[in-house]
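Structure incoming, see below.
Apart from one protein chain that is not included, each protein chain of the complex appears where it belongs.
First chain written, first letter: the chains are A and B, and each begins at residue 1.
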Amino acid sequence: KFKGAPEISDGKGWSFKPRGRLLFDAAVVDAPRGIVDRGLGFSNEVRRARLGVEGTIPGGFGYKFEADIATGDAELTDAFLDYKRGGLTVTVGQHNTFQGLEELSSSNDTSFIERAAFTDAFGFERRLGVSAQYQAGPVLAQAGLFTDNAADLSNDENNGVGGDLRLVYAPMLGHSQLHFGVSGHWRDLGDAVTNVRYRQRPLVHTTDTRFIDTNSLGGATKETGYGAEAAVIAGRFHAAGEAFWQTVRRTGAADPTFFGGSVEAGWFLTDDTRSYKGGMFKSMKVKHPLGSGGIGAVQVNARYDRLDLSDGAVIGGVQDGYMASLIWTPVDHIRFMLNYAHMDYTNATVVNAINGDRSYGVDTLAARAQLSF
Amino acid sequence: KFKGAPEISDGKGWSFKPRGRLLFDAAVVDAPRGIVDRGLGFSNEVRRARLGVEGTIPGGFGYKFEADIATGDAELTDAFLDYKRGGLTVTVGQHNTFQGLEELSSSNDTSFIERAAFTDAFGFERRLGVSAQYQAGPVLAQAGLFTDNAADLSNDENNGVGGDLRLVYAPMLGHSQLHFGVSGHWRDLGDAVTNVRYRQRPLVHTTDTRFIDTNSLGGATKETGYGAEAAVIAGRFHAAGEAFWQTVRRTGAADPTFFGGSVEAGWFLTDDTRSYKGGMFKSMKVKHPLGSGGIGAVQVNARYDRLDLSDGAVIGGVQDGYMASLIWTPVDHIRFMLNYAHMDYTNATVVNAINGDRSYGVDTLAARAQLSF
Partner (left out) sequence: KFKGAPEISDGKGWSFKPRGRLLFDAAVVDAPRGIVDRGLGFSNEVRRARLGVEGTIPGGFGYKFEADIATGDAELTDAFLDYKRGGLTVTVGQHNTFQGLEELSSSNDTSFIERAAFTDAFGFERRLGVSAQYQAGPVLAQAGLFTDNAADLSNDENNGVGGDLRLVYAPMLGHSQLHFGVSGHWRDLGDAVTNVRYRQRPLVHTTDTRFIDTNSLGGATKETGYGAEAAVIAGRFHAAGEAFWQTVRRTGAADPTFFGGSVEAGWFLTDDTRSYKGGMFKSMKVKHPLGSGGIGAVQVNARYDRLDLSDGAVIGGVQDGYMASLIWTPVDHIRFMLNYAHMDYTNATVVNAINGDRSYGVDTLAARAQLSF
């Protein structure tokens, strides 16, 4: 049975499926004339190049094992073993820390070329740990204990540890799927980490320029985060919103709290709908694929995305993004995206050399070609 | 259906096949006594270790995704998505830039342990880009726009871009396959690259010593290249030849043009023939494999290979290689090679310390064991 790649199974608990993902991005970032930075203008990259496997083993066990090799290294992404029994799933290994709806949903299925600005800024990543989740009808509870990312654990002095908790209520209202979620995150940075830094790119990952940036916050000992989520899928329409507050505990300095949040709405021009399961958006199924009498699925989305990295004495700047995206999914497993964003900056850390301005606008146009299975 | 690895397909447009390649090389390079270099003499390495996947998706889409992990990194090789309709193929992602017959043919199928000296010297590589090719009977036209190699694009200041064009006419003459090709290549190096360097090893890749080398050519802004190709396969016999002129445009310095070219001829001692399709040599099919009553395929090849890296004020040296190879392919997907080369150097950049000579001969003996699927 093909799900992009063949899923081989024996009907008795054994299954195996290769996993792959290729995302190619190109973008133009247009900043005011007084900002001279060769990382702006045109840039392009292999955004993700992942190869891996997943499968199940009789007795309730399963696994996912994938690496990203887009940049010449082999970075572990999902690499875990799980055990399922009834509504319970216990997972050990590197996996996501229940950060929120958009972060947990695959990058194959997002409405924009990158997730909301805060998800990257606040250091969301997969970490080595143990977690349990329980699903009972529309209620999903997830809790885990995590140390750090596999790459960061090659430092044997890294003894950071954290706990993460997420609760989701996702009822059906008629034919509409609703989603409400809250999450809490606590993390002791450990003895090897004494500072944190939050910053973010202007929507696209192809540039390394960040207009807002807290720079290194010294004396950091702990991070706490609280998130709230809501979403609805109603036929061709969907809307989703998230808000997240991240606080850094510091020794000998104030404890700043930063905020990020986004709201989006989307509409399929074709007779299609987004897919949802287990507290996440899932890959949509194209109703009338190209080559079978259709043109595939076409979706338009709009988003407002805010990231505020200023609090008290820390002036990291504020980024307000106004974004539009057009997504064409000719067949399942392949899609093409076109994104436009206007970013409004306040107290940006990149100064306009002509007028000394730190509040200005930046425009971004981006395209992606994507294969995933 | 096994093609080295199993190709899984459903007959309705879905298919999937793992890809793999292991090439183990050992060589001895014998230079004059006055050249003391511990990288000469015996050397050996894992030349290529590639793992990947390829497949097709209903609607005309397909992909290839492979990485080379021979040296501890994971270097993307082919990583692209394509769309085929009739004779048209549109490709997006990292792929070859239509450099020429031998470069486009797989390293699994070359007649010698390394390709002609100019292919490596002039920086032929896969790059991220978009291309189209159209095949109509014996005529093949290929054109693409490319930026740079995925690894080099991790520098967001890299805004190099180029265009590549290749035309092939490949008619049958009786039972003989003919091949004629020309190609043109233009590349703006962009703001992040201001110099280029061309150099080449003495046939084998196991040593890092280059006897000819332009060293860094400063002020470089553009590269242009022109290639011509011809080949014939007639039963057990084949011959192939290529020539390539590479010019560097420079600011504040002359624009040198370098030349590389090679001619080869080969003969199967067994009742076998080389394979050709789509403007490339393809993997041969052994008629009488080992273990099925035969001894596999045995082929001998001879080649003259010239690379001239001297032009005007740039004295990079000239390398004339006289080479012979013996290839045993016991079964499809496995082969063993033995290569001998005598390299004649003129104005080499490595000086013989005894007599100050820069013109001398170097002998190379090399062996390879190969698995590919």
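Note that in this section contacts are C-beta pairs under 8 Å (C-beta built on N, C-alpha and C of every residue); 3 or more make two chains touch, one makes a residue touch a chain.
This structure is a prediction, so every number in the text was calculated from the model and none was measured.
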Listed residues A:A70, A:L128 or A:V248, member touching the removed chain: A:L128
Option from A:G39, A:G93 or A:P202 whose C-beta touches the chain left out: A:G93
Selected residue (touches chain absent from view) among A:V28, A:A67 or A:V139: A:A67
Residue numbers in chain A that touch the chain omitted from display: 8, 10, 13-14, 16, 18, 51-53, 55, 57-61, 63, 65, 67, 69, 73-76, 79-81, 92-94, 128, 147, 150-151, 153-154, 156-159, 191-192
Residues in chain B touching the chain absent from view: 2, 4-6, 8, 18, 20, 22, 24, 38-39, 41-46, 49, 51, 67, 69-74, 206-209, 289-292, 330-334, 369-371
